[in-house]
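With one protein chain removed, the remaining protein chains of the complex are shown where they sit.
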Amino acid sequence: MFEKYLDNTRLKTPLVHNITNYVTVNDCANILLACGASPIMADDVNEVEEITSICNALVINIGTLNERTILSMLKAGRKANALGHPVVLDPVGAGASSFRTATTFQLLKEVKFSVIRGNISEIKTVSMGSGTTKGVDADVSDTVTEDNLRDAIAFAKGLSRKTGAVIAITGAIDIVADSGRAFVIRNGHALMSRITGTGCMLTTVIAAYCAANPEDMTSATAAAVGAMGLCGELAYARLQREKTGTSSFRTYLIDFMSNMDGEVLQGGLKVEIR
Amino acid sequence: MFEKYLDNTRLKTPLVHNITNYVTVNDCANILLACGASPIMADDVNEVEEITSICNALVINIGTLNERTILSMLKAGRKANALGHPVVLDPVGAGASSFRTATTFQLLKEVKFSVIRGNISEIKTVSMGSGTTKGVDADVSDTVTEDNLRDAIAFAKGLSRKTGAVIAITGAIDIVADSGRAFVIRNGHALMSRITGTGCMLTTVIAAYCAANPEDMTSATAAAVGAMGLCGELAYARLQREKTGTSSFRTYLIDFMSNMDGEVLQGGLKVEIR
Partner (left out) sequence: MFEKYLDNTRLKTPLVHNITNYVTVNDCANILLACGASPIMADDVNEVEEITSICNALVINIGTLNERTILSMLKAGRKANALGHPVVLDPVGAGASSFRTATTFQLLKEVKFSVIRGNISEIKTVSMGSGTTKGVDADVSDTVTEDNLRDAIAFAKGLSRKTGAVIAITGAIDIVADSGRAFVIRNGHALMSRITGTGCMLTTVIAAYCAANPEDMTSATAAAVGAMGLCGELAYARLQREKTGTSSFRTYLIDFMSNMDGEVLQGGLKVEIR
């Protein structure tokens, strides 16, 4: 069932415009190429509209947010909206500073996002900038566990209803939800949090999958989340076998993404629909 | 014949000043060290002239072009010209936005480049900013193949005549030309386009080779292009043997550059002079 999202990405080789941070940008470019897409990184206000116009999707990642690129994010986002391109938000560190939180809120107000991906803490901050009923959100725990999964799913569905975006909350258990459906994905490995960039990489792979599968971006996002998690599992197994460490793990992760095919993906996914 | 360009680079350890993009900058620094040179990355307008003065070559790469560094590129370029240092242009994405195209044209007007390296599409954009007779250029195809190779060589030689720069057009077949001679290089592997940075890395290796071999920068550029292509072939063979993926391929590429010696280079080159 999920093969086609991967296969379409390899077939259509979408071009993904990234306005992103300088920490993980190289990994993002390489994993886009590994998953079958192509990257363009461009953040100057003089060119972002033109660049996004020749692309198939846009990623806005606020990882090393700075004043110079906020206007670029807004202009590119509006242009991508006008063109009907998928736009994916990664609100890195939203909540950690008022600058990031305020920028996240401004982006949510002026740009319509197709998908928003973050950890539970970032997504809770997004939620505070997306609506009026804050009471419910405050009940969601800071870690998604089997115990509070039902509440987290309800929260994600509710936030999707408010924002119109597919909501991807990633952590030990991943949730991908629109207003009606939620995919619960139990792939991945804890070591993924011992390297930088797994979140950023996933966000840009989501953009590629959505660009190639615009007819069902919820499923496409779930497929990307599952693919990334599966690569993490395979990478961990290889690290164990070769007795290496975290930097090798990063290499393996991208290696497995570059070799992933629909059959491996479908066979390795641990997805539940709720 | 080509050994000496590599050997001189290892012997003279040139210091290469890079004003470059933040996507592939780490790979560029590492491949410079791997080929025997040393990198300095500096882009602030307050220091670029001083920095370039203590270096042996300058690379201007517009990969993540932004307003802040255009003046830095111009100042560094003029200073390097005044000092007689090789200056290499990588017009990444020229033609993809009017901002990049206009900046490329401005750079071509105000800085004298020793070498310009890009894919055929970027080099065609360079050509439009470099002279008056555009008619001929428009005839060059968007991919260099055995069928249109003769035309592409004539185009490269003509552009070298107009700009005074060695022209390096890289792709499945690589062309390195000055106004009189062209090297056709058939090294490399298709997987090189499945990772980010092979073009940027090559550009900065060219700068190192030219700094170490100023008496024949056409041959030095051809040697650098051949060395990079050969590393791609060796890296692909290792990937096949070890059954890894694209991120390992990137590691292997730089590994082979760090171990390359004149004998291996000369033995592996597939170069034709036309």
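By written order: A and B. Residues from 1 in each chain.
The definition used in the following text is that a contact is a pair of C-beta atoms (placed from the backbone, for glycine too) under 8 Å apart; a residue touches a chain by one contact, two chains touch by 3 or more.
None of the values given here were measured: they were computed from a predicted structure.
Visitor: In the whole complex, not just what's shown, which of A:14, A:77, A:93 or A:199 touches the removed chain?
Guide: The single option touching the absent chain is A:93.
Visitor: In the whole complex, not just what's shown, which of A:21, A:72 or A:187 touches the removed chain?
Guide: A:21
Visitor: Considering the whole complex rather than only what is displayed, give the residues of chain A touching the chain that is not shown.
Guide: That gives, for chain A, the contact residues 21-24, 26-27, 63-68, 93, 96-100, 194-197, 244-248, 250-251.
Visitor: Determine and list the chain B residues touching the chain excluded from the picture.
Guide: Residues 22, 25-26, 29-30, 33-34, 39-47, 50-51, 54, 68, 250-259 of chain B touch the chain absent from view.
The criterion applied here is as follows: only the chains that are shown with their structure count from here on.
Visitor: Cα centroid separation between chain A and chain B, in whole Å?
Guide: About 34 Å separates the centre of chain A from that of chain B.
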